[in-house]
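Worksheet for the structure shown next.
Missing here is one protein chain; the remaining ones are kept as they sit in the complex.
Think of it as A, B, C, D, E, F and G in the order they're written, each chain with its own count starting at 1.
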Amino acid sequence: NRRGIPEVVYAGGKQPVEIREIITGALNSSDSVLVSRIRADDLPDIMKFAGEAGLRTDEGRNSSSVLFFRNPPPEYPGKVGIICAGTSDIGIAEEARLMCRAMNCGSICSYDVGVAGMHRLFPVLKEMVAGDVDVIVAVAGMEGALATIVSSMVDLPVIGVPSSAGYGYGGDGIGALAAMLQSCTLGVSVVNIDNGIGAGAVAASICRRVRLRGGAEPSADPRP
Amino acid sequence: NRRGIPEVVYAGGKQPVEIREIITGALNSSDSVLVSRIRADDLPDIMKFAGEAGLRTDEGRNSSSVLFFRNPPPEYPGKVGIICAGTSDIGIAEEARLMCRAMNCGSICSYDVGVAGMHRLFPVLKEMVAGDVDVIVAVAGMEGALATIVSSMVDLPVIGVPSSAGYGYGGDGIGALAAMLQSCTLGVSVVNIDNGIGAGAVAASICRRVRLRGGAEPSADPRP
Amino acid sequence: NRRGIPEVVYAGGKQPVEIREIITGALNSSDSVLVSRIRADDLPDIMKFAGEAGLRTDEGRNSSSVLFFRNPPPEYPGKVGIICAGTSDIGIAEEARLMCRAMNCGSICSYDVGVAGMHRLFPVLKEMVAGDVDVIVAVAGMEGALATIVSSMVDLPVIGVPSSAGYGYGGDGIGALAAMLQSCTLGVSVVNIDNGIGAGAVAASICRRVRLRGGAEPSADPRP
Amino acid sequence: NRRGIPEVVYAGGKQPVEIREIITGALNSSDSVLVSRIRADDLPDIMKFAGEAGLRTDEGRNSSSVLFFRNPPPEYPGKVGIICAGTSDIGIAEEARLMCRAMNCGSICSYDVGVAGMHRLFPVLKEMVAGDVDVIVAVAGMEGALATIVSSMVDLPVIGVPSSAGYGYGGDGIGALAAMLQSCTLGVSVVNIDNGIGAGAVAASICRRVRLRGGAEPSADPRP
Amino acid sequence: NRRGIPEVVYAGGKQPVEIREIITGALNSSDSVLVSRIRADDLPDIMKFAGEAGLRTDEGRNSSSVLFFRNPPPEYPGKVGIICAGTSDIGIAEEARLMCRAMNCGSICSYDVGVAGMHRLFPVLKEMVAGDVDVIVAVAGMEGALATIVSSMVDLPVIGVPSSAGYGYGGDGIGALAAMLQSCTLGVSVVNIDNGIGAGAVAASICRRVRLRGGAEPSADPRP
Amino acid sequence: NRRGIPEVVYAGGKQPVEIREIITGALNSSDSVLVSRIRADDLPDIMKFAGEAGLRTDEGRNSSSVLFFRNPPPEYPGKVGIICAGTSDIGIAEEARLMCRAMNCGSICSYDVGVAGMHRLFPVLKEMVAGDVDVIVAVAGMEGALATIVSSMVDLPVIGVPSSAGYGYGGDGIGALAAMLQSCTLGVSVVNIDNGIGAGAVAASICRRVRLRGGAEPSADPRP
Amino acid sequence: NRRGIPEVVYAGGKQPVEIREIITGALNSSDSVLVSRIRADDLPDIMKFAGEAGLRTDEGRNSSSVLFFRNPPPEYPGKVGIICAGTSDIGIAEEARLMCRAMNCGSICSYDVGVAGMHRLFPVLKEMVAGDVDVIVAVAGMEGALATIVSSMVDLPVIGVPSSAGYGYGGDGIGALAAMLQSCTLGVSVVNIDNGIGAGAVAASICRRVRLRGGAEPSADPRP
Partner (left out) sequence: NRRGIPEVVYAGGKQPVEIREIITGALNSSDSVLVSRIRADDLPDIMKFAGEAGLRTDEGRNSSSVLFFRNPPPEYPGKVGIICAGTSDIGIAEEARLMCRAMNCGSICSYDVGVAGMHRLFPVLKEMVAGDVDVIVAVAGMEGALATIVSSMVDLPVIGVPSSAGYGYGGDGIGALAAMLQSCTLGVSVVNIDNGIGAGAVAASICRRVRLRGGAEPSADPRP
């Protein structure tokens, strides 16, 4: 399918029957299809359909997103570190993981490394560097300091994902977005609030570039 | 003067002659007067006047605020730690220091401990705790993570002051304010953007309460 | 548990079964656990569980927060005054009270002292000063003038909590937050909208400092 | 001129020569003309012109507005109370006073009654009620509590004017506007930030209605 | 009751049983009580209770507000014109009417005079002027031009009420609020979005002043 | 030049020498070039250059925009009505007129028809309809009601241009933009604040379409 | 009916019975009535009523709007191109189509031409130009680039409709609105977020003008 990026479907406002049809259609031309924001009530219906259709799935933990495929996408060299601060961020981090998987990247995930308990952050970053990740995705809501702190500790590109955790002034991800855009360290770029899928796509596209150039394969061509 | 708090004068929009008169008037009833936001062009004129009038002064570094007094305000027990992240925050931090001084509190100041160089933060906090500060004022612009990080490391009340350093989205202190209000650690309260004077007043009022209760002196009475 | 502050759990988006497990887990290492924003529908289930598990509770009035403990937390010297303006603010004020209780502070609470009936405010403040509170938490929505007025009347640190009462422009706490940050009296610091728990934590940390320094005990050490 | 309301000219962006012509023209059909927001540099030029043209003037104190007339506008029964909180609000309050004068209303003004010194407010309100004002204009920046407090103390319509005094979040009058619109007392209506002229016009139109109905004169007719 | 203004109760977030108790309590000290924002589901229950308790009611058309009283409030001289633009504004206009009634003012109401059909506006204003109203309340959402247009046509104070009708940018009353505050005619003051009750209170307080001064009765005294 | 639209140059931040070069270059390939936002200080220099270079010009009244051409652009059939409310809007209205002229459309302009004096609006609209305009451009700041009112009176497409006249809440064109987007009449579309050039371009493109289709000429072709 | 524009009814907040009555009433004086924002639950009820009443309908695909008529509105010369980017925009595009139909214009619609697949855009625009549309309506949410891109490719007036598709910062149509107002091509005007009906009305009024002037019929007269 288009650009080595899986079909991504936004389930919001679609009926289960529509979603089922889109999944079937997409798998004709794509290796996998990632369906995001499935309503909790529709999920059982859709998972049942997938089972009956012989599809395999990877369900994002705490997430409303599911990756559907017939054969597990092969995992090529190149890994993404994915890190988040709190329970409410896990679903977004999982969207990034699923997107990486669909784009043939491995990932090392660690989902409980908030700023309030910063000592938990050191061993996690050590493990990611040892595991040779090419880029780190950092998901955080509230004050969003995580992206800045990770970037100050590791020599790698960091993609910040503000999550909508938090209420009051600066809530719904607005404060975290501002903080990440204002980051006083260099090396952080940002995707929109709760856009784990976008972060995964950027991270995987970096991995892919690393992989292709390492092997000197031709990698990109203009499209039109 | 009112409530053990020095007269505070906002110089913005006042002529030097008005400022001089206010200083003279204020020192009749107060031990000191803190003049903030003096225009750079007016400063020499006002300092000269102070010299001729036999006043002593404490000029805030990188700041447009000056404390005027005849006799140095006595320093009672109780200290405030004041910390800031970057060069542009020093003027605001100094406003807090001057306010503490005017309210008879000592202070331990450290003005170069940004999040991007977090290793510089540890010894600074150690020294403040050893120096027995009652409360820490943390001034930071841009992503404003400093207040959160300080609070996660020390068991003391922290007063965050967002500074207007930073441009673009979340600039002018808005992102730092949001981040401090969203702080995921408990123990942080906040004053308005660039309000170093307000932060100093809150910090000194905490010190004063500590001092008075330690010595069991009567301390507060309702006013009207 | 961490820093003499009880475990605080945000129930939003968690299932009753998860909440029950977190309570049980937290009480292994903490004296108490404060669960906030419990959905009304889940409350009976959770209270029943607490009863069966032999836990004691303090339910915030008009609030979705409950403090769970096995033995009532001891109350050390040091008190917090907690004041609010209208019926809709009581739940937030109660969060502050519960947090103080969990942090071993007493409190004097008065929940009906709006600005529209200012004469009710004087005796309340008199009682709090007589009761020797170290700090006052003022919760108010709509125009949020309460924090300013309290601070103009009493010589104590005041922590303003904007509440989300109010609709239209400046509603949802935004106007009250702005008013408190703009307060023309000195001595007010602020926590985020509806963040009664944060206000309680700051207030209790001030009380604790007063208590410790009064007795000259060592009180704070850097954490990392 | 139109509707018993004087010609009001916004000088911003106009050349002195244009302003002079407008003044002359307006006084052909109006008893007075109120010119607002005159640049400080243009003021001497314009006052000189007025003197030479035999015009009389009422200059607003601390204000960039001036009322021009050939004969002092007669003062009919009906008075407006005008009150403001700080030095920076005086210019706006004066705009209201000039507008009332041009619309033949008297006024009782008191310009130093901030919330931080609330005890100064009581005698001022007493005097206004004794002086039989029909309505009170309350100008305040920063936290804007003044309008609410005045309205809670007196049984009269109150017109709040948020002033642009104040910086940081809620600065430039935004916080005061929100607070006045959110006022928890009933009886307050609001004009835009720094719109002293609008407030004066509303207040004078109330006085005029009181005056006309007291004497049972016909007072208003639809225009088209 | 307080200040000749009826008790006003915000039903939002209150249980029917609480509301019933508040009504009963309020009518001990007040002639009437206005309950606003009653949930549609609770209304039958509360109306039934009122019937059984022998209370009389005035239900706002299209509104969630009801006025309760034992004896109809007497109507003194002085009338308010109340005008609105569209179907969705009627409920807010009715809140103003109920408040006027509770404060002993008559009203002349016209609820279908939008700007898109301006020709319907002329006869309505003619009737209001003929009926000798003292002040006009103009409720409008969307572009909020009604207040400006009314004020340009009639020599009376106008109180604008932005209503939350309208979606997209400037929706929820924000655009109407801005337009009313920016009104290029003089003589308009504003209350908050959807605050029909506040508008009624201001209008009635103007009527009351007209009535009292017409008869030279003493009218207002400072409260504390 | 491109698409029958003249070269349009934004002079902001360009040196006079650069502007002169751009004008010369543009007139090689275009019939005219419209230079907008020329700083007042640079204008004489640029007009002098134009004179010496034998260029003819059309200077926008009260505007910082000038149209340069060698031969007056021919005026084809099709006219635009251009209307504005106040003195401060004239410069923006003139930008629209210049753009129409450059795009070969005539215009009928009327620059003093504010809402506060609505009776002046009727004859103006009559004249425009009699003059057979195809579309009306309505420029207005502050409460921006003009676009709505014009559209309610005439059966033609109306293009609203919010102008940045106005201060305080909703100032700088924000309130006018909101009001025009919320317009309760159908038939209004909007360009950005102060974008007179954009409005002129849209209006002229409508005229052009009318002209071409009236004569059945082929008119538009896809570009790439 | 008014101005050759069909009655348009906003069903939000109206009961089915009210809607039915309004439809019946409107069809007495209008050829058609367009009912927008019908709640999904009410739709069957209303369609059944229409059938029983012998009405014919045109239901917007994916939309909550329905056009009701007795006889299909005649289609006069003049066509509108209607284009949208994603599934979620179709309902809004359909509102524009229905409005055009009610106003006697034909339309050429293409609903799957997002920016991410720009190659699909070329043939669509070719077809529209070949079909001789007078104006193009472009509906797009998220980053809203579609309007700009269409306008850069075709010599016709373009009306941008920001749709509320998209979440996070700039979501709910805010980013698309900003992008369309900022469009760097000339020839784009904008209606409010999700206001497909408004866009249709503007487009049809342009078509109508083209049609009338082509035939030299008199077309517009001032209304009052």
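By definition in this document, a residue touches a chain if its C-beta (ideal position, glycine included) is under 8 Å from a C-beta of that chain, and two chains touch if they have at least 3 such contacts.
Computed from a predicted model, the values in this text were never measured in an experiment.
Peer 1: So one chain is hidden, and I want to know which residue out of A:85, A:100 or A:202 touches that hidden chain in the complete assembly.
Peer 2: A:202
Peer 1: Among G:124, G:142 or G:161, which one is in touch with the chain left out?
Peer 2: Of all options in G:124, G:142 or G:161, contact with the hidden chain holds for G:142.
Peer 1: With the missing chain put back, one of G:38, G:109, G:128 or G:176 would touch it. Which one?
Peer 2: Only one of G:38, G:109, G:128 or G:176 touches the chain omitted from view, namely G:176.
Peer 1: Given the full complex, what residues of chain G touch the hidden partner chain?
Peer 2: Chain G touches the missing chain through residues 85-86, 114-118, 141-145, 148-149, 152, 166, 168-171, 174-185.
Peer 1: What does the interface between chain B and the hidden chain look like in terms of residue numbers?
Peer 2: Chain B touches the missing chain through residues 87-88, 117-119, 167-171.
Peer 1: Spell out, residue by residue, where the missing chain touches chain A.
Peer 2: Residues 3-5, 8, 122, 125-126, 129, 134-135, 152-157, 159, 181-183, 186-192, 195, 197-199, 201-202, 205-206, 209-210, 213-214, 216, 219-224 of chain A touch the chain that is not shown.
Basically, only the chains that are shown with their structure count from here on.
Peer 1: Which neighbours do chain E and chain F have in common?
Peer 2: D, G
Peer 1: Just give me the whole-number Å value for how far the CA centre of chain B lies from that of chain C.
Peer 2: 26
Peer 1: Can you give the whole-Å distance between the Cα centres of chain A and chain E?
Peer 2: 52
Peer 1: What are the residue numbers in chain D that touch two or more other chains?
Peer 2: 117-118, 152-153, 168-171, 174, 177, 181-183, 192, 195, 224
Peer 1: Chains as vertices, touching pairs as edges: which of line, ring, star, complete or other describes this one?
Peer 2: Contact map by chain: other.
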